[in-house]
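A single protein chain has been omitted; all remaining protein chains appear in their positions.
Right, chain A next:
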């Protein structure tokens, strides 16, 4: 094993429209940098294996599991976390339809739904199912989550 000490990096990240600077190791995950360096704790650590989706954020318009992204890979991208959504239609719909129980998976689900509605303003049920199967809810609120998403569609989308 090499004894050489890898260098540290000072990186710029654009998160929720704001520029942040962070001192990181190249091996630091985006999830941990968001939570521990930037104080944005909305993205949740769950499985840390890319299975559960609790850490989902949006990068350049696409949902990404931030436990599968090195922070250094995110330089130059536009990152949106749950903190960047304020009273969005999908957040309101989750409340109105009780689309959560313990709430731990909720930020990840909401970010996935937000990206879905941005990229597919009129998704069919198959597309909704395909996208949302990326996230797991241990409390099994799946029907309510589907109702929340479809209610936003009925209201005319994600404007």
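Note that in this section contacts are C-beta pairs under 8 Å (C-beta built on N, C-alpha and C of every residue); 3 or more make two chains touch, one makes a residue touch a chain; residues count from 1.
The criterion applied here is as follows: contacts and distances are computed from a predicted model.
Novice: So one subunit is absent here. Using its UniProt record, which name fits best from "Xanthine dehydrogenase", "Cation transporter", "Cysteine desulfurase IscS" or "NitT/TauT family transport system permease protein"?
Specialist: Going by its UniProt entry, the chain not pictured is "Xanthine dehydrogenase".
Novice: Considering the whole complex rather than only what is displayed, give the residues of chain A touching the chain that is not shown.
Specialist: Missing-chain contacts on chain A: residues 1-2, 4-7, 9, 25-29, 32, 48-50, 53, 56, 62-65, 67-70, 72-73, 112, 130-131, 133-135.
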